[in-house]
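In this view, the complex is presented without one of its protein chains, the others remaining in place.
First chain written, first letter: the chains are A and B, and each begins at residue 1.
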Amino acid sequence: MQTGFETYKPMILNGTPDLHQIEVYEAEGGYEDLKKALQIPRSELVESVKKSGLRGRGGAGFSTGMKWSFIGKDKPRYLIVNGDESEPGSFKDRQIFEFNPHLLIEGCLITAYALEIKTCYIYIRGEYAKWIRIVEDALADSRKKGLVGKTLPGSDFSVEIYVHKGAGAYICGEESALMNSIEGKRAYPRLKPPFPAVVGLWGKPTIINNVETITNIPLIVRLGAENYAKIGAPDHPGPMLYGLSGHINKPGIYELPSGMLISDLIYKIGGGIPDGKKLKAVIPGGSSMPILRADMIDGVTMNAESLKKAGTSIGTAGMIIMDEDTDIVEAVARLTHFYHHESCGQCTPCREGTGWIEMIYQKFLRDEAEPRDIDLLLSICKQMEMRTICALADGAAWPVRFSIERFREEYEKHCKKPESPGWNYKMRAVSGV
Amino acid sequence: MKPSLNIPHTSNHGDSQTMPEGLQVFETQNTRNPSEIVFNDDDLAKIEEFKRRYPNQEAAVMPTLWLAQEKFGWLSQESIELVADTLNMPHADVFGVASFYTMYFKKPKGKLHVAVCTNISCQLCGGYEIYNFIRQTFGLENGEVTGDGKLSLEEAECLGSCGTAPVAQINNGDYMENLTLEKFKAFLKDKGIL
Partner (left out) sequence: MPTIYIDGKPCQAELGQTIIEVADGINNGGKQIVDIPRFCYHPTLSIAGNCRMCLVEMGLPKKKKDGGFETDEHGRPLTQWMPKLTTACSTEICDGMHVRTHHTSESVAEAQKGVLEFILINHPLDCPICDQAGECPLQEITYTYGPEGSRFEFEKVHKPKRMAWGSKITFDAERCINCTRCVRFYDEYTQTHELEIVQRGWNNYPALAPSANLDQNPYAMNVIDLCPVGALTSADHRFKARVWEMSATDTISVQDARCSSIRLWVRDNRVMRITPRENPLVNGYYIADDDRLNYQWINDNRLDGPSLKVNQEQQTASWPEAIEAAAKSIKSYPPDNVFVLASARASLETNFMAKSLANDVIQTSHIGYVPHAKGTDDELLIRADKTPNAFGCNLLGIDPVSQEQLSQDVKSGKIKCVIIVEDDPHFCLSLDALSKLAALIVMAYTKSESTDNAKVVLPAATFAEQIGAYINFEGVMQLTRPAKALKYQNRELMKDMALSRLDKHATQFDAWSKDQHKIDAKPGWEILIELAKCLGKTYPYQTAREIFQTISEQYNALNGMDYKSIGKFGKKLQPAQEEQTLL
């Protein structure tokens, strides 16, 4: 639990105007962290990141330092910065592209140096056309200053950074699908193991980190691992870019220490719910994470452990707030359409399951559903989860499963049709049926 | 009257058909002279630069498809084959890649292509109002173009702008954020569509 967030000074989105211009960035002390890092031996840098406790900000929350330590020995190695932010409710990486692209570039350079990576790809989703231009301009400026593509001052190391533009697919946010997308194939996730850190892009060791994660690396170098670990919640330290959207008075991205109370975020930072309405539900980390009822958020803070205990997960910290007049079934129905639209179609449970779930939700929206359809939805979720190549199926099943668990009365309200007789079909073969 | 069963005794391929109408994934270029679908020297220089970014030239297929779409307006079967030939890739593979992504247009779109986000945050903030307004005013469904080719509609997934919901994207380019019906109507009037 974090107190004193009022005194936190943002480091990533620190509000300096025109920070995307390299002159302004350097005047603010930009690229100093890079110079500092180049003097630190590589293994120490990796240890430092491990000690800092930094966890990936892309949704999985895996320890960044540990991921780095898995990198295979083969060369050449690659770094991919995952900027395919397509999770509904997440819009934080775009702020970094717009307001502090040089911090991202600096983070790439430090990471590449630490892991002996000579080529880095920043994958930005295709819809962010405007922000791709900003990042490419910033890259061109850094290139002119000899930071990208040339031997770094005070070292024998050089890194090349390219921007790769996506073209509209949520599945590209999945690491192995992202690699296939860059390689020019259909963006199907790969079977794991082997993991990208050992066999990645074109078969070579590849580290894939989220944009926000990479922007934290210069901060770790700047503050040192111990000081960094003191920011925010101890199990999930560092600054976090919280997203607030939906029924909230002051929607936007707020950089604050991790471990903020959800209630603080909604009422103190977000200004509460418009028209004085009451809170009904909040999804804490992008649409794939389990939904929380308003009575479940007491004392729950935005860090991995606390959210796990509360029965949800941190994801991308993009909170979606729903007021008392929201029809949960309608909201989740739109999500099922999203997952069905974005399923890549490679493996059977997700390809068929997401579509089937969407069609059942259409029945609910037409008030033609029956109570047994609720059980059918739960059964389909059980058949999809943990049976697929990637986690999109889980992300598709969780909103359905948890909203049914926690808001069952909403579903029953939509069950207007009388129960039809005779469907006693069970999943097991039963004699005489 | 009983219908006469005129089943041929050995039907081998008589009952096969090419792809039925409406299910065609790739449309052939019928609005332009197909011999116009070529890359000029500037384009080829750009493509060479794309290829230099990757150790394997197949990886340049995505930027090259973007180039082709920006040049020709949309990706017809001929454009996709041109990209495949330029990068020395099998045609089928490039068809697979082009059909995978939403932003590669496989059909011609309107002069103004409006992608309205209706995903959860925008849905909660009124995204469907904007979307349904266009649907009802112009009689368009998701993916369709008006008869005069001026406007096309798309129901977009989350555009990553939930803080300024509702949001629409114009022509795969800039966002219109904090949309209201009035703002949008004014915009359409400005473009001469409304």
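Assorted remarks:
We take it that a residue touches a chain if its C-beta (ideal position, glycine included) is under 8 Å from a C-beta of that chain, and two chains touch if they have at least 3 such contacts.
Since this is a predicted model, take the numbers as computed values, not measurements.
Considering A:Gln21, A:Asn249 or A:Gln383, the position touching the chain not shown turns out to be A:Gln383 (whole complex). Checked against the hidden chain, the listed residues B:Trp66, B:Phe100 or B:Phe138 yield one contact partner: B:Phe100.
Checked against the full complex, the candidates A:Pro196, A:Gly270 or A:Gly353 give a single residue touching the omitted chain, namely A:Gly353. By the touch rule set out above, chain B reaches the unshown chain at residues 10-13, 15-20, 23, 25-26, 77, 81, 90-93, 95-96, 99-100.
By the touch criterion stated above, the residues of chain A touching the omitted chain are 169, 186, 191, 340-349, 351-356, 359, 376, 379, 382-383, 386-389, 423, 425-430, 433.
By definition in this document, only the chains that are shown with their structure count from here on.
Averaged C-alpha coordinates give centres for chain A and chain B that are 27 Å from one another. Partner chain B is touched in their complex by these residues of chain A: 76, 85-91, 93-94, 125-130, 162, 164-170, 181-187, 202, 243-247, 251-253, 283, 287, 318, 320, 322, 326, 330-331, 334-335, 338, 341-342, 344. Across the complex, chain B meets chain A through its residues 53-56, 58-63, 65-66, 89, 93, 96-97, 100-104, 118-121, 123-125, 156-165, 169, 172-175.
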